[in-house]
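Take a look at this one; I'll ask things after.
Only a single protein chain was left out; the remaining protein chains are all shown in position.
Moving on to subunit A:
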Amino acid sequence: MAVIEVKNLTKVFGKNTKQALRLLDKGLTKEAILKETGNSVGVNRATFSVKEGEIFVIMGLSGSGKSTLIRLINRLIEPTEGSILIDGEDLSKMDKKALRNVRRQKLSMVFQQFALFPHRTIQENAEYGLEIQGVPKEERQKKAKEALELVGLGGYLNQKPGQLSGGMQQRVGLARALANDPKILLMDEAFSALDPLIRKDMQDELLDLQSTMQKTILFISHDLDEALRLGDRIALMKDGVIVQIGTPEEILVNPANDYVEKFVEDVDRSKILTAQHIMKRPEAIYIEKHGPRVALERMRETGISSIFVIDNRRNLQGYITADDASNAIKNDISDLKKIIKTDIPKVEKDTALHDIFAIIHDSQVPVAVVENGKLLGIIVRGAVIAALSGDGEVNLENA
């Protein structure tokens, strides 16, 4: 079920927003509208929905409107047009009081520059959201403490934010957001201000937390690697427009246009693509009914020097090489079981390409892709290289 549903969300900064909207309808670009009306288009007709428990990453370069978009979601910036449905309720039509209640109970935000209150202790910072709701002191202290322990800061309750490192400060920011126990977390470039190693730690921790919390997370990032690591789905933004929405694989493999393609071209594809993206339909023979002659015939047809053997439940049994098959024919052996080799190089279907290199290098025969012992496909060396180069044939249908 969609927890956040955004329809046609638009923000035009400036005075004459109506004229700008009309020009947007006519399909003018951001620059043209700025020139014509002096208004700056922040977000242009953004439409997407975020499912419960999903990490949805909005990514784009600076100036692409992603920070504006996340602030439209909790109305820190008032939308010019469009609707924001949170659990089916339209936030854009709410009065101040109702909006405040949604912000208090359903939406919590984590900020790029942490935005901790420097005059409050760590504990008091984490308590803030509960404090303004009028939660009794003992209860809110307990919840704040729990949240801080969750992010590993149980021992720093009485410090001031200024005494903590950047990574620790952002943990406080996260704890402050979690203390409310909101359904939705809005994370505005939450890890961008941290140095790369800490950033990676925080990403891992967020994923760990998420596996137990199952929050719905809207995450803003300008870092594609971060988006690919965290995102269940990713929306790419450019000039206020959402250019493409998809899973990390979809975006990498089928970029919607040149912009996206350019964006993703530097990505280490070997860590994103998995065995199932590059495998081919397997050529196999059945151990029960086929003999060495069939095996040799099939090899000749396909032009490879070995073939996998399966049983009638598609369970992988082993492989037969061309040499073994012709020897068997000479010696009049018809039972495949006698010549089958079982030291099969195999990988699971979601093994990353990165981890297939070594296996395929050491192997004389194609690598088998299996799931629960059943043969799904085969990978030949050429496919690995083609996939890395970016123009190889990649099958999303297999996924």
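The criterion applied here is as follows: a residue touches a chain if its C-beta (ideal position, glycine included) is under 8 Å from a C-beta of that chain, and two chains touch if they have at least 3 such contacts; residues count from 1.
The criterion applied here is as follows: contacts and distances are computed from a predicted model.
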item	value
Omitted chain, identified by the protein name its UniProt record gives, among "Cytochrome c oxidase subunit 2", "Phosphate-selective porin O and P", "Glycine/betaine ABC transporter" or "NADH-quinone oxidoreductase subunit I"	"Glycine/betaine ABC transporter"
Given A:Val50, A:Leu69 or A:Leu107, the one touching the chain that is not displayed	A:Leu107
Touch criterion as defined above, residue of A:Leu76, A:Leu157 or A:Met213 at the omitted chain	A:Leu76
Options A:Phe13, A:Tyr128, A:Tyr259 or A:Phe357, residue touching the unrepresented chain	A:Tyr128
For subunit A, the residues touching the chain missing from this view	71, 74, 76, 100-105, 107-109, 111, 113-119, 128-129, 131-133, 176, 180, 186
